[in-house]
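Missing here is one protein chain; the remaining ones are kept as they sit in the complex.
Order of writing sets the chain letters: A and B. Residues in each chain are counted from 1.
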Amino acid sequence: MSGPSFHYIEATRLDDALAQGARHGATYVAGGTDFLQLWKTGLAAPKTVIDICRLPLAEISYAGDTLSLGALSRLSDVAAHPDVKIHHPLIADAILASASGQLRNMATLGGNLLQRTRCPYFRSAGLACNKRAPGSGCGARDGENRHAALFGTSSGCVATHASDLAVALAALDAEIVVASAAGERRLRLPDLYLLPAPTTAPDSSLADGDVITAISIHDACRFAPRSTYLKIRDRASFEFAVVSVAAALQIEDGVITAARLAAGGVAPLPWRLHGSEAALVGRAPGKAAFAAAGDLAIEGATPLAKNAFKIPLLRSAVIRALQTIGGVS
Amino acid sequence: MTVTQPPSHDARERTPPRIALSLTINAMRYEIEISPSATLLDVIRDQLGLTGTKKGCDMGGCGACTVLVAGRRVVSCLALAASFDDAVVTTIEGVGTADHLHPLQAAFIRHDALQCGYCTSGQILSGIALLSENPGSIAEIREGMSGNLCRCGAHPSIVAAIAEVAGL
Partner (left out) sequence: MNAHSHARYEALLKVTGQARFEGEIAPAGLLHATLIEAPIACGELVSVDAVEAPTRPGFATLVTHDDSASLKSSAATTLIRETAIHFHGQPVALVAASTLAEAHDAARAVRIATAARPAVTQMDQALGAAIAPEMVGRFPAATRRGDVATALGEAELVIRNRYSTQVNNHHPMEPHVVVCWWEGPKAVVHTSTQAIFATRATIAQAFDMPPRNIRVLARFLGGGFGCKGQLWWPWMFWAMLASRKTGRPVRLELSRAQMFTLVGRRQQTEQDLALGFANGRLTAITHDVVAQTSAHTDYSDSTAVYSRLLYACPNVSTTHRLVRTNEPQPVPMRAPGTAPGTFALESAMDEAAERLGLDPLDLRVKNFADHDQETGRPWSSNSLLSCYRVGAERFGWADRQKRKKRDGRWTIGFGMATTLYPAIRQACRARVRLNGDASLVVQCGTQDMGSGTYTALGQIAADALGIPMAKVTVELGDTWLPDGPFSGGSQVTASIFPAVQSATAQLRAMLASMAASDANGPLGGKTSDDLDFEGELIRSRSSNAAERLSDVLARTAPDGLVAEGESAATDHPKLAATGMGHGAVFVEIGVDSALGEIRVRRVCAAFAAGRILNPLLARSQYVGGLIGGIGMALHEQTLTDRATGCILGKSFADYLIPVHADMPEFDIAMIEEDDPHLPGSVKGIGMLGSAGIQAAIASAVHDAIGKRIRHLPIRIEDCLGPACDTAQR
């Protein structure tokens, strides 16, 4: 059952939006695709919706090996943009693996990064969920947890983050530009997200009233020739990832000189696989190096009753992604 | 005993004022007042009575409510209507008529690309948008149409109809 109706304010200037957004009971809406699902199931009940989708924050530019993506760009526009396709195909791949053509036309970059978990315990009002109702417990930990995370969980939350885009951006060391009434700040993408505590599990480090204005990626077009987003799911399309891997390599003279790996569907945030990356750099691409990266990817994974299969799956996915871009079979 | 707790805030606060909205739907201009929380689907289907646009899940998961906004396909059930002031919308009623069918509508009939017909409007609008993206293969059509569910199982005929119009 939907939440109560709300006041609607269309923001035309960022400073107005920031002032309005900091008020109690206000929420921003851009594409609205996640917000309306939450509102219709009674999980979001703002007094006021501040519509920011017409703010001039949808510009895409590329200069000096910095790609800057306005946070209100629609996913489909980003995926189709020549600078993205040419210099950062990983981003386009991840977007095109997301949702459906309709939803990609609606959803914005910022909204995609801030979408809430698909954990069914979170999405069902009334079930135990510390993320939705702090202190109520976690129904998934001892319940149906096939979808749940392997890393970064707490005793009180095992939810995963659902964004494909975030996984690709994490691999590319993207930076998030956040505006607030106090000014602008920049964070590394992983710092946008929070790991769960024992009885609470807020999604992000953003404060009320903060707006993501842009995403920028520096010094990463060197990965354009060798990058891939591998998404594993039960059906062939239009499904959140069971496990996904964003992988990018730089290979010079037969040696891996840089490696980026991040996994989705396995943690409360896009899970950067630093250990695997370190194991690849300086080695020749090939079976041994990739297997080592796969082994390291699953180090520290803690399975629950129904998601243990994700551990070998993640290992295989890392290896497969590296094989795809590693230039060896 | 479990007692559900109703929200406690004042009833007078509960009904935010309606807001004005201009829409152009199928070349017809509408100046209406809407609830701030209404979706584009609510407005099109319930308020304006254009019932060719269907509500299948109301959660963006089935595509039955697909309409075109400025030629791009969206799921109208997850579109906050207030965000679409001055939008140019095409619904199935604006695609073609019995006397002047859109080529894709005619192809749907030839290929029997429908059974119960409830997903059909969304499939056709999604297909029209996809055709404008010039799909290059059957696989691309299948992927591109995957946001439109069909429970009767008309998928192969739907894809065949789109492929025919695409010249594939």
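By definition in this document, a contact is a pair of C-beta atoms (placed from the backbone, for glycine too) under 8 Å apart; a residue touches a chain by one contact, two chains touch by 3 or more.
No experiment lies behind these values; they were computed from the predicted model shown.
Using the document's definition of touch, tell me which of B:V43, B:C62, B:A87 or B:A129 contacts the absent chain.
B:C62
Decide which residue listed in A:I176, A:I232 or A:A246 touches the omitted chain of the complex.
Touching the chain that is not displayed is residue A:I232.
Where the complex has a chain not shown, which of A:T27, A:T48, A:T66 or A:S124 is the residue touching it?
A:S124
Of the residues in chain B, which ones touch the absent chain?
The list for chain B reads 1-7, 11, 14-15, 35, 37-38, 46, 49-59, 61-62, 64, 91-93, 95-98, 101, 105, 108-110, 112, 114-121, 124, 139, 141-159.
What is the set of chain A residues that contact the non-displayed chain in the whole complex?
1-2, 4-5, 41-42, 118, 120-121, 123-124, 126-128, 139, 142-144, 146, 232-240, 242, 287, 290-291, 294, 309, 312-313, 315-317, 319-320, 323, 329
FYI, only the chains that are shown with their structure count from here on.
In their complex, what parts of chain A are in touch with chain B?
Per the stated touch rule, the residues are 2, 4-8, 10, 29, 32-33, 35-37, 39-40, 45, 47, 49, 51, 53, 76, 99-103, 105-106, 236-238.
Considering the complex alone, what residue numbers of chain B touch chain A?
7, 13-17, 19, 35-37, 39, 58-60, 63, 66, 72-75, 77-80, 82-83, 85, 126, 129-130, 142-144, 146-148
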